[in-house]
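Below you'll find the structure, written out as structure tokens, and then a few comments.
All protein chains but one are shown in place.
Right, chain A next:
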Amino acid sequence: MSATAARPAAVRTETGRARRKAGAGLGLVAWLAGIVFFLPIAWMALTSFHSEEDAATNPPSFAASLTLDGYREFFGADGGASPWPALANSAVASIASTLLVLVLALPAAYALSIRPVKKWTDVLFFFLSTKMLPVVAGLLPVYLFAKNTDLLDNIWLLVILYTSMNLPIAVWMMQSFLAEVPVAIIEAARVDGARLPTVLTRVVAPIALPGIAATSLICFIFSWNELLFARVLTGVVAETAPVFLTGFITSQGLFLAKVCAASLVISLPVLAAGFAAQDKLVQGLSLGAVK
């Protein structure tokens, strides 16, 4: 007879009830914390639907009437610069660099996981170490190089740089995803006479695809968010969305609704991608170390 069974039933239910009560209280605390953390974003969203006069008041106006003027102005209705070229540049830089990352990272991850080369951990650590080299350490030579080769204000230079920024993470993530493909299945397919392309498309791809999708999302988010390179290396033509946003840094209260609308619109792709891949996001950021 074990110790728990010997315990009087009354004591057991009492501690159980106390624990449930404490649990409900802590659940409430968690809700409160979630609301506090989300409040700035909710407030930004509400402000973006206010007129500029209602947006810039103290005390804050909760019940002011809603309008789409902030969004209209952001998209250039007031004769200001249209954000569309910047959004298009960001889309090109993010999508093209993500595709380039996939082209480079997939074979590398294959070589590191499914048919590992010798000393493959050393290679992985080399990729990781480049991630620890701060961006500013190479900024000036890249700038001088771009200036001397007429690549300043060229979106394709950003594509190359964003690829180098995301490639190490992608190799690490995909290595861990591909390592989950059981080698026995691949061997079996090969014994059955399947050639390499068939093995890759029929056996490896279906298992690895969710991981590849998650990796792509993370690369997309990082490229979309990047500011320092874009700020230094682009100008009028290749300006990206974050650089466009920096135009609001000095703007005063007159444009508060517009600032909020702009911030939300430009964050929207990342918010959508991030919510879609919450768990994979951490796994990617922690270089596959957390499962």
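Quick note on the criterion: a contact is a pair of C-beta atoms (placed from the backbone, for glycine too) under 8 Å apart; a residue touches a chain by one contact, two chains touch by 3 or more; residues count from 1.
In this section, contacts and distances are computed from a predicted model.
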item: Undisplayed chain, where the name is taken from the UniProt record, one of "Sulfite reductase", "2-oxoisovalerate dehydrogenase subunit beta", "Various polyols ABC transporter, permease component 1" or "Protocatechuate 4,5-dioxygenase subunit alpha"; value: "Various polyols ABC transporter, permease component 1"
item: Residue of A:Leu161, A:Val181, A:Ala214 or A:Ala238 in touch with the missing chain, whole complex considered; value: A:Leu161
item: Option from A:Phe38, A:Trp84 or A:Trp156 whose C-beta touches the chain left out; value: A:Phe38
item: Which of A:Phe49, A:Phe75, A:Tyr110 or A:Phe177 contacts the chain that the document leaves out; value: A:Tyr110
item: Missing-chain contacts mapped onto chain A; value: 2-4, 23-24, 26-27, 29-31, 33-35, 37-41, 43-44, 47, 55-60, 103-105, 107-108, 110-112, 115, 117-118, 121, 123, 125-145, 160-161, 163-164, 167-168, 171, 190-191, 221, 224-225, 227-228, 231-232, 241-242, 245-246, 248-249, 251, 253, 256, 259-260, 262-264, 266-267, 270-271, 274-275, 278-279, 281-283, 285-287, 289-291
